[in-house]
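Some chains omitted; the rest stay in position.
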Amino acid sequence: MATNELWTPERIPDPFAGVAKLLFDWIPLLLLVLGWEVVSGRAVSESVLPPPTAVAAATVDLFATGEVVPHLAVSLLRVGVGLSLSIVVGVLLGIGMSQSEAVENFFDVFLSLIYPLPKTALVPLALLWLGIGTKTAVLIVFLACLLPIVMNANNAAENVDRNLIRSARMMGTSDRRLFWKVVIPATIPEILTGIRQAIPFAFISLISAELIASEQGMGRLIRDAGSLGRYPAMFATIVIISAVAYTAVYGFEQVRERVLVWT
Amino acid sequence: MDGSIGISNLEKVYGEGTERTKAIDDLSFDIDGGEFVSVVGPSGCGKSTLLYIIAGFLDITDGTVSVDGTPIDGPGTDRGVVFQDYALFPWRTVKENVLYGLEEAGVPDEEADATAQRFIDMMDLSGFENKYPKELSGGMKQRVALARTLAYDPKILLMDEPFGALDQPLRETLQDQLIDIWGDLDKTVVFITHDVEEAVYLSERVMIMTRHPGTKKTVTEVDLDRSGPREDIVTSDEFTRKKNEVWRSLREETKSEVQP
Amino acid sequence: TGGGGGGGGGTPTINFNYVVPIENAASLLAVPEIRSELPNAGSAYELNVTRNSGTPTSLNQMAAGSADVVMTSTVSFASAVNQNAIPEGISVVGVDFWDASPENYDVSVFSAPDSGITEVADLEGKTVAVNALGTGVHSVYVKGLRSAGLTRDDVEFVEMGFPTYTAALNEGKIDAGIYPALFAVGARAEGFNHVFGSADVWSQQYPFTYATAAKRALNNKPDAMAAWAEDYGALFEYVRNNRSEAATAAANHFELPTETVESYFFTENDYHRDLTVDQDALQFIIDDLVELDFIDDSFDVTEHSTNEYQG
Amino acid sequence: MDVDVRSLGASSIVDSLKSIYSLVLLLVLWEAVTRMGLIYPYFLPQLSVVIHEFVVLVSTGQMIHAAYLTLMRAFVGLAGAAVAGVAVGILCARNALFEWFFDPLIKIGYPVPVISLVPVFMLWFGIGDVSKIIMVAVGTFWPIAVNARDATRQVEQNLIRSARMMGTGDRRLLWRVILPAASPGIFTGLQIATPIALIITFVFEMVAGGGGLGALEIAGVRGFNSAQTYAVIFAIIAIGLVLDRLLRAARTRLLDWT
């Protein structure tokens, strides 16, 4: 996908071609970082845009002093628990709604109500009920991730290829076993797609909740660093949480590819 | 159990009220055990409906359909369907697909494995046991589907345009394989196709259906000597005659309705 | 932050929240070197200290059941009482510091040296910074504007964090900013104009920030709460007697320059600090906030404050 | 599950009753439980109190003004992102140089939780409208650009060939074929971006103030007036629903050929 006509590797011997290609692909990013380094302290004040070197130093520092560790740990815990909950509940609900009309009738209306609601608007409400901190963040992450997962799981479970079900039936699969033998495996790719869609939302809601209603976590650290004028630390924290989100998104894609060898 | 099929006064209506469509109207037809019958007819005439009724996937509105003299009641392992779109389980490898019916029947692992391998070999799929369906071409997928159905040994094979999505040379190869299997395994085959040549080439009898709502129009007996190579069969006079006969009969049904 | 404490026979836990380090004297409870000087912490009760971004947040924590004592200031305290936000109610148990004291430093408004803004009337039409609208700090502005016959609509308020004021004033983004004692050290060092302070506009000093306890906690773990209050008093004693050690330990703990802390903490550059809950003074400021339109109704503070826990 | 409230035809009234009973049940339960004092009113005020608060906020104009601010910020930002995102997306798909430059940036930029930049934007652009609008634009740029890029890449080769054989030149190809063919994907990008625009605006308003529904909502909690928080959430749900419907209606209208 990232290949393009600019890249004509005929002349480079094979073992190096891959590395060279990788470098070539990432030159734009390098350029951007270099530009940032040059601009910072010249065109704009260093306090407004600390140079990458300062941010890198601050990143190292955040880990060296251990300052970031408890925040990172609590953020990871929140996003992990929230996402896991949404996966469990979302899959059960999504498939449950496809199997039983009563379940569908009961939950449909709630889902249609929270569907158009930007979940971060519920932070103040969560704050009211649960106070500030982990419970609130987990709830918001959970709600934000729930819908893509429910919708994908439900959609897939309702649209399992009819002929697959017929195939199983003609080979002697009973109703009960049909669910495990056909419906679930046929739905897994879509469930994973739902989770993939949910991951960015998990991070957005985590940071939102932490910015608004938390005394710990990466969002809080960003806000504190900002309000105390520790800008390199603020940027460093953003870089760290972005790296985590990046790893989560693309790591999950790798995992999905590995799990779904058959698709 | 010999795999005979009896259809009498079958009527099938879909939907209700304004949505109501009669798909099959008063169709009677008997198929002997071990016979190879093709069904041709205009698009939408109810061929798939008929097949799925025999398979037990659809309820009937009126009449009776019985297998070995017993009215059918849902799907059963005495019948196996081969779908045009293969309907392989995408999350199972070739081998695992072929094993499915044997697992469901509770066949012991080792025996199941041997049986599955036999049909994989029969369908020229050796070497592809651990591939997933997505890695196979259309022709190979259809072979897997056939192997999967043959493996659990249904007496009756129900095939819904199984080669419809393949191109001519592949079709011909698979047709020849199917004839061999039929000769070896003694199955009743009901084969739906749009391709008159295919119908005549393969089957002992061809049922032509009228257009929507479908019923039996005519039945052509084909008495070919299928022992020689394909070249000889398709260039024989009998083949050409039968083909033209079926084609003409079918054309009467289709001609008037293909205007937009 | 942990859940409710004190169950099952072990030592009860007290969850305590403060907002501004050092300025809230009670924040020093978070400094291990200082806490170890106190008689009860760690024995009569376990103390769990958290820092919050604002007093409303702390009170919401208390409502949700995860805080027992929090630092509150006038507006949030009065609103919470008015709205019955906390089940079973709240009670002021000790005053952390006072504003508008003539002998001590107060909440003051500064402007940039060449801005020409030297008195309240000069603020008309100007952009002025405040940490958050609807706070006790905000009310100082409004009180000041009233004194010059202006209303809050005669200036443009912008919300920003105290530490960013000085740069914003120097860059001309704002015309004036309001400084609590800790940050005023910097403002004075920059040579900013002192426009007015709360002592200039209020006729008497009043409790600005106080330790407020959940009545639920006072009822459920009275001994632990009393022990905590005793420690709070002991903290004041200790700091008065060991000012420079305390300032150093606090500066280290909160990562602030030692000189800054040393130069104001518990001196006349600091707020007036007296733990005693003067209910008349409290009533006075609550009534005044009604007058200034910060809260809707007044109430009888004797039902929401107590000196039971003093010495 | 396509949430569908489109039509209430005669036959579907029973259906909609079936699916709405749970909501009615919930609302009745809400009023009953709060009236009986089973839940502390600060956490959950009576439904009637919330509705009253809603009416008051609307009639004093507070709610309307806040909604105006929020929507203005979200949509001005979104409009900026739409122009930039569609342009960059199409260029990326059609031009090798752009693809080389922007592809890695999009790959890196897309998963960044943009919301974490709120304090940065406060530092750079202050806390006024401009800051919020730019933040929305930055946050919604990525999904719009990615969708525009992928949609353009997926334009069928044979459509382009058809146009060329009928005499369409390079310049006109963009307007005659590429844009219309990619428009469903581009629209999908906008549909994904709209809730993100609202999320960013709300959070920014909650963190930095400056009015708007987010600020009004968080003020409810800060001022211990939970009815106000609930009332604002009602408004947000209503706005979300209406926007969602409008986008779907626009889609069926503009893209009725899909």
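The letters A, B, C and D name the chains in turn, as written, and every chain counts its residues from 1.
Here, a residue touches a chain if its C-beta (ideal position, glycine included) is under 8 Å from a C-beta of that chain, and two chains touch if they have at least 3 such contacts.
In this text the structure is predicted, and so the values were computed from the model without any measurement.
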>> One instance of each chain type is visible; tell me the copy number of every label in the full structure file.
In response: A x1, B x2, C x1, D x1
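Here is the rule we use: only the chains that are shown with their structure count from here on.
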> Can you list every chain that touches chain B and also touches chain C?
Replying inline: A
>> Farthest chain from chain A, going by mean C-alpha coordinates, please.
In response: B
> Where the centre of all protein Cα atoms falls, which chain's Cα centre is nearest to that point?
Replying inline: A
> If you tally the C-beta contacts, which comes out ahead, C-D or A-B?
Replying inline: A-B
>> I'd like to verify one number: the distance from the centre of chain A to the centre of chain B, where each centre is the average of its C-alpha atoms, in whole angstrom.
In response: 48
> Hey, how far is the Cα centre of chain B from the one of chain D, in Å?
Replying inline: 51
>> Could you work out how far the Cα centre of chain A sits from that of chain C, in whole Å?
In response: 39
> Do you know which chain D residues sit against two or more other chains?
Replying inline: 42-43, 221, 226
> Where in chain C do residues touch two or more other chains at once?
Replying inline: 57, 60, 63
> Line, ring, star, complete or other: which describes how these chains touch one another?
Replying inline: other
>> With touch defined as at the start, can you tell me which chain C residues reach chain D in the complex?
In response: 54, 56-57, 59-60, 63, 76, 79-80, 82-87, 132-134, 158-160, 173
> Which chain B residues qualify as touching chain A in the complex?
Replying inline: 52, 55-57, 74-77, 79-81, 83, 85, 87, 89-92, 100-101, 104-105, 132-134, 148, 152, 154
> Which of the residues in chain C come into contact with chain A in the complex?
Replying inline: 1, 50-53, 57, 60-61, 63-67, 161, 163-164, 167
